[in-house]
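The complex appears here without one of its protein chains, the remainder shown in place.
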Amino acid sequence: MSKDTDLLEVDDLWVKFPTRTETFEAVRGISFRLGRERLGIVGESGSGKSMTGRAILRLIRKPGIVTANRISLHGQDLMKLTEKQMRNVRGKQISMVMQDPKFSLNPVMTIGDQIVEAYRLHARATRSEAHAKALEMLEAVSIRDPERVFRAYPHEMSGGMGQRIMIAMMLIPDPEILIADEPTSALDVSVQTQVLSIMDRLVQERGMGLIFISHDLNLVSAFCDRVLIMYAGRIVETCRADRLHEAKHPYTRGLLNSLPRLEEPRERLDVLKRDPAWREAASVVDDQ
Amino acid sequence: MTGLSAKHLNVWFGSGRDRVLAVDDVSFSVASGASFGLVGESGSGKSTILRALTGLAPNWSGEMMVGNEVLQGQRSSAFYKQVQMVFQDPYASLHPRHTVDQMLSETLYLHGVGEIDTHVEKLLDDVGLGNAFRFRYPHQLSGGQRQRVAIARALAPEPEILLLDEPTSALDVSVQAEILNLLTDLRSEHSLTYVMVSHDLAVVGHMCEEIAVMQNGKIVEIMPVADMRSMQAKHDYTQHLLKSSQGYERREFNG
Partner (left out) sequence: MNSAPETKGSARQLEAWLLSNTPTSRRHARLGSLYKGWLKLKSNKLAMLGLFILIALVVIAILAPIISPADPFEQNLGNRLKPLGTEGHFLGTDSLGRDLLSRLIYGSQITLYIVALVALIAPVAGLFVGTMAGYLGGWADVVLMRVTDIFLAFPRLVLALAFVAALGAGIENAVIAISLTAWPPYARIARAETLTIRNSDYISAVKLQGAGGLRIIVKHIWPLCISSLIVRVTLDMAGIILAAAGLGFLGLGAQPPSPEWGAMVSEGRKFILDHWWVATVPGLAIFTVSLGFNLLGDGLRDVLDPKDSGDE
């Protein structure tokens, strides 16, 4: 079934957390594939969208359990790799950008040192080569004065700068796939656009695949090529991102209608009525 | 009925070289029964204005009035009967070791309300929670339910003015719609005056009749919501905010 253009293929992925009384299923058997494209995953909190991103990198901590028929990256099944081999995949082939740069950067190391270290973990390079590469990457994420930022500490950076630095760091080893988990939710609207366009340019230039996880329907619709809409651990709908506003599933429609809109004032907002059947319906198979 | 106003309000943090002016010469007035919005990006000082009004930010100069009373020094308990606030993050604004019942009973007790049991039940009813939620701890509630409890707590002394500090920014969009509807209903039932702070123009535009746009501690423009809807902003910064909130245009990324 797998097409040549596929970078990643996920087949029947489950993430479960056993608790004292029952097993909580965060992701319930989803399948999708990713080419050299921007794939958006949207849903509300608790829909399993972040867990999906983490599960691909096998970053789910105990007692969480990840099962899947297959998570294949170029035909290599990530589920069968040892933890040591997996460490090689993380960063080198698949990178991840998290929501808040504050928690992802080490506060007591300069930004330059952190980038150099990240680079040298994956490539055999001298310090000066790594230094040059780090500056080049900082420039690539539109940082005006890379030398100064190289010597700065994370707390001296604004949120937008921090997130750009994270993107620079994640892209240094030339991964094939970037997973971005709400990369701009902590940022102001005007900075958001800037960070996203930088990320987009880099992803396009390198022909990478991007998984963009977000709760923001408008953002995903404008930024991505394709969208998976998740509800209660399952994919309820997939569609082209620019057609998101024509989505059919009542859940997606409900989410879209519950947003207040400046241009169409309403006395009351539509409230999403959750149908228990959505939870039970089988996951949509993504075969586009 | 009471409105509120601020004239040449300055609020700062720290002192000496570390002094940071968070609110810089801000003036506005809100008529009784109106709904007033403050929008701006993070660090623009919009939340600080609410904290200064409620006495949580002690370093300020200028004049603030609620009704006909000029605010100064310690706020009286009469003030807190008039003005109440709902905080941004319902995960941080409820005491983690107190049940809903404890929280509401204490509030009622502090305001000298009698028949606490019946009042607690009524408050929970008003915010659409019902008695089943009365004895739960915050960790047994969802984000939207927590925010309903926070709203019930703010309503307990039957205030006339409700300050809303980004009341839905920590919630999912579907829950946001429920909370905004609840706030709309409560306003008409109790004829409340709202001052709402948000970074989201659409939310403020939905809730408020008049909107002040803030940047770097200053109000750059105050305009009626109709002007905002028709994109008739005078100031560049407002134009820029309006454009960003119009949704992201594809060519921004592809061009």
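First chain written, first letter: the chains are A and B, and each begins at residue 1.
Assume a residue touches a chain if its C-beta (ideal position, glycine included) is under 8 Å from a C-beta of that chain, and two chains touch if they have at least 3 such contacts.
On a predicted model such as this, the values are computed, not experimentally measured, just so you know.
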item	value
Residue among B:Leu94, B:Met196 or B:Val220 that touches the chain left out of view	B:Leu94
Contact partner of the left-out chain, one of B:Asn10, B:Ser32 or B:Thr54	B:Thr54
Given B:His139, B:His190 or B:Lys234, the one touching the chain that is not displayed	B:His139
Options B:Lys46, B:His119 or B:Arg153, residue touching the unrepresented chain	B:Arg153
Option from B:Thr107, B:Gln215 or B:Ser245 whose C-beta touches the chain left out	B:Thr107
Residues of subunit B (touch criterion as defined above) contacting the omitted chain	54-56, 75, 77, 80, 84-85, 87-89, 92-99, 101, 106-107, 110-111, 132-133, 135-140, 150, 153, 156-157
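In this section, only the chains that are shown with their structure count from here on.
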item	value
Residue ranges of subunit B in contact with subunit A within the complex	41-42, 143, 172-178, 180-181, 184, 199, 201-203, 205-206, 225, 228-229, 240-242, 244-250, 252-254
For the subunit A and subunit B complex, residues of the former touching the latter	44-45, 159, 188-190, 192-193, 196-197, 200, 215, 217-219, 221-223, 242, 254-255, 258-263, 265-272
